[in-house]
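What you see is the complex with one protein chain gone and the rest in place.
We just call them A, B and C in the order they show up, numbering each chain from 1.
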Amino acid sequence: MRLKKNVQEIGVSCLFILFAIIPILAPAIGEAFYVDVFARIMIWSIAAVGLNLVLGYGGMISFGHAAYIGLGGYTIAIFSFHEINNGFIQWPVALLISGLAALLFGALSLRTRGVYFIMITLAFAQMVYFLGVSADKYGSNDGLNIWNRSEFKIYGLDFSIDDNLTFYYLTFTILILIVFLVRRLVNSRFGMAIQGTRSNESRLEMLGVPTYVYKLTAFVISGVICGLAGILQANFERFVSPDMMDWPRSGELMFMVIMGGMGTLMGPVLGATAFLVLSEVLSSLTVHWHLIFGPLLIILVLYARGGLGGIIDRGQKDG
Amino acid sequence: MIGVKKMVSPLLRTRALNKSFGGIVATKDLSIEIFEGQICAVIGPNGAGKTTLVNLLSGNLRADSGDIIFEDDNVTGLSPSALCSRGIARSFQITSIFPEFSLLENVCFSVQASLGHSFHFWKDVRADERVINPAKEVLERIGLLSRANVLAGNLAHGEKRQLEIAMVLATRPKLLLLDEPMAGMGAEESRHLVTLLNELRSDYSMLLVEHDMDAVFALADKITVLVYGKSIAEGKPSEIKVNNAVLEAYLGSSES
Amino acid sequence: MIKQFFTAAVILILMSTTALAESIKIGFVTTLTTGAAIIGVDQKKAVDLAVEHIGGKMGSLDVKIVYEDDEFNPQKGKQKTEKLIKSGDIDIVAGYIWSHVLLASAPVVLNANKILISANAGPSPLAGKNCHKNFFNISWQNDQTPMALGEVLNQRGIKSLYILAPNYAAGKDMVAGVERTFKGKVVGKDMTTWPTQIDWSAEFTKVKSAKPEAVFTFYPGKHGAAFLKQYAQAGLSSTPLYSVYTLDSLSLPRLQQAKMTGVLGTTMTQFWSPDMDNAQNKRFVADFKKKYGSYPSFYAAQAYDSIFLIKSAVEATGGKVSDTNAMRAALEKANFPSVRGKVRFGNNHFPIQNFYSREVVVDSEGKWTTKITGVALKDHQDVYAKHCKL
Partner (left out) sequence: MEISFVVEQLLNGFQLGVLLFLLAAGLTLVFGIMDLVNLAHGSIYMIGAFFAATMTLALDSFILGIIIALPMTLVLGMVLEFIALRTLYSRGHMDQVLATFGLILFLNELVRIIWGPAGLAIPLPLLLDGSISLPLGIVYPTYRMFIILIGIIVAIGLYYLVSKTRLGMLIRAGASNRTMVGALGINIRLLFTAVFGLGAMLAGLAGMLIAPINQAQIGMGEDILILAFVVIVIGGIGSIRGAFIAAIVAGVIDTMGRAFLDVLLLALLPANAAEAAGPALSSMLIYFLMAVVLIFRPQGLFPARNG
């Protein structure tokens, strides 16, 4: 197992090096388009790392995390629609809104267990989705263009993320930062408490740990990280639409986490990369690519337990 | 620390405790006392209400009537976590550990719980002396330090039972409620555990529910015999051994 | 599937062997997977047919079409558009069925200073305030067709109308359009959940109790057929149904297959119909039917037009495809044979064209199709053009 862990770490380091040099590498081999593919991969990675905190470490199967991505993104778009482009206002408010939503939905959802939890998180996410669809002023389901990316101007400082390369490395930096943060988090006392709830929640309660509070806190942090991914996504795509919070998006995000290996630090990054690269490659081969992709997912589940990260899924049934 | 006044009052006592499930009486007018430093054993045939008593004292069950007084405070009806933080800790008859975590981490969970809230987001637990040192101490005391990094799920049964006790100790209790700690153990493992509990008696008071009579007589300062939720005898091991009612109700039928 | 794979392989081989020949490469983004693929596939058929009709040449250049599938998802659509733009040698991007996909993708093409031609989607921001010099639309703006329908209702003296449409952007545009021109009273209006709601029993019961003279509706794609079936089943056949983009060559065969009553004779409005009497259209419809065995849909007609529009510009500029300014000037003239007859571009690069009322009829072979019955709006320009500063 230690050995496997090392192999994984080497793999992940390679991946990060790849992220770092893609903007040089891709144009060199005449595939400049891959710079955007990888920017997208890193954004989804951030969201997946966020979801992994509750899904992998906390054992809470949330089927509604696309809602927080959407809320983060929509906040940026709505600010931009009203011509408030200052990132120092946009970003904190977006994070706050995702966090508050996660607090509200989490507080109610965490009263339930198992499949009930899966479904209630889905229900809340669908409500947010329909909210987006019915927001006439903000484009309804046609979505909303963001004509100006966030601007960071304060006291003579002027940091622009209009340039795609700058944006790429900003995302890269944020990804590293988030991975580092989550790493500290899961190894802290708080992280132990979260992981304990996944392993044996009733025992932890018996020890006098109010698990609900910790789970809720993790849920909120996870929502905020997804909100951050949403902020980046909105800025990157210069566009938001309710599609970004429809339930298949939540499902895809889950798959990225599972594919990479739940409850491992880098699994979600690996998973997001694999998921997006695979669908990109397969879809360029044939329009019937789902015929291959579907069975591939099944085979992955049946024969590569614990995902690509290689750490054994702890086989816990929830509930 | 122990004042003159407290010398006379018991660490824990119950007053006329009653609990029944539907029509079945599990605890009837039970009044027991445990003094500081004592090991008080509770024995009785199956269905005598021993585990119910532990559940009542640990707060997992709520008594129908009666009081529980701990350190002169009425703690009746408090939650398990509240009781835990006051110093009453229990082990479980069925092993309840964190199987995917190492021994050390298992004990860390307990230590963390006893340290109050866990809203520490930054410092690595493995570098957190306030957590790791007490955990290691407990493991050392229980004789499992050399296996600290083994996954708890991979332990032998006896070791799991020891870990259970380590986790209880790590919450820094004053009173241990041990619910059949020897359950399922071989003779060798039992003897080992008796030695261990004997070493612990200087620092902890214990309520011991146990079927293993050798262990009970080796450890207990005082024995309470329960039958159908009612205490039929109480006294030193030597007294209980010769008590006719007890022999009739319990020992006679079970010792073979 | 084997056939498609084969075609793909052939295209790949062609691409690799003729890379050095003078050519124009057109990226065509449409929906080829999910349930919405029915429209994309029809468009693709039309583009293939158009390329065949021009002999694979625009002026002296060989034509190459690169199809990309947007998966009915704006993010994917944008991603595929980026792929087209960034892989370097695409000259023009066309296609786009869905407004949200187009809104997400348009900036990618326009920022790269390339020409973008929408073969269907025409969201109001791109027609008005956010119009762009390099963006062209060869279909229509959402509001126009229902505005034409409102006029038809007025002509027929309809006084009370019930409106049923899906609750999303295009649905709201359609409703706004008909309300803009219709002079009678709207006695009821239901906006249903899109795209999940495919049962209208509650709404039809409301229609029955409101007793309108006519019902106006808009349900594109697979919803259209289901809507019409349930409309008849609910016992509403006696209330005339006026629709836009609900009955088309994609849904009619299915309705005929299901032996639906109450469809024949239904009125709708549209800028085009398979029976339009001009040489270009006759050739298009006849060959489309011959090749694919069904009538082309209006989506197909637009896609077919888009290829001829591009051809006219390529020929006018003498093959200088990379000269975006020259291409734009040539495109603006709209000097091409359109299946809809006369068409020109307004300041916002949306068509100024006629809208016709048409009716569902049976053709000589017994197939259901549509026939033009009159002109509803003449040389009509959309209302957003005045917000466009071009």
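Keep this in mind: a residue touches a chain if its C-beta (ideal position, glycine included) is under 8 Å from a C-beta of that chain, and two chains touch if they have at least 3 such contacts.
Keep in mind that what you see is a predicted model, and the values were worked out from it rather than measured.
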Chains in view touching the one left out: A, C
Full-complex contact with the absent chain, from A:I22, A:L122, A:M245 or A:M266: A:L122
Residue of C:N167, C:T217, C:N281 or C:Q302 touching the missing chain in the full complex: C:N167
Among A:Y169, A:Y212 or A:W247, residue touching the chain not depicted: A:W247
Touch residues of chain A, complete complex, unshown partner: 55, 61, 63, 108-109, 111-116, 118-120, 122-124, 126-127, 130-131, 133-134, 136, 247, 251, 254-255, 258, 262, 288, 290-291, 293-298, 300-302, 305, 313, 315-318
Residue numbers in chain C that touch the chain omitted from display: 1, 34-35, 37-38, 41, 167, 189-193, 195-199, 201-203, 205-206, 208-209, 222, 225-226, 229-230, 233-235, 250, 254-255, 257-260
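Simple rule for what comes next: only the chains that are shown with their structure count from here on.
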Chain of greatest Cα-centre distance to chain A: B
Mean-CA-position distance for chain C and chain A (Å): 36
Geometric centre distance via CA averages, chain C-chain B, whole Å: 77
Per-residue multi-chain contacts in chain B, two or more chains: none
Of all residues in chain C, those that touch chain A in their complex: 1, 4-5, 8, 32-33, 69, 71, 73-75, 78-79, 82-83, 85-88, 99-100, 103-104, 107, 123, 125, 130, 167-170, 172, 193-194
Footprint of chain A on chain B - complex, ascending: 58, 60, 80-82, 84-85, 90, 92, 96-101, 105, 108-110, 112-115, 118-126, 128, 131, 167, 171
Complex contact set, residues of chain A against chain B: 184-185, 187-193, 195-196, 199-200, 202-210, 214, 217, 314
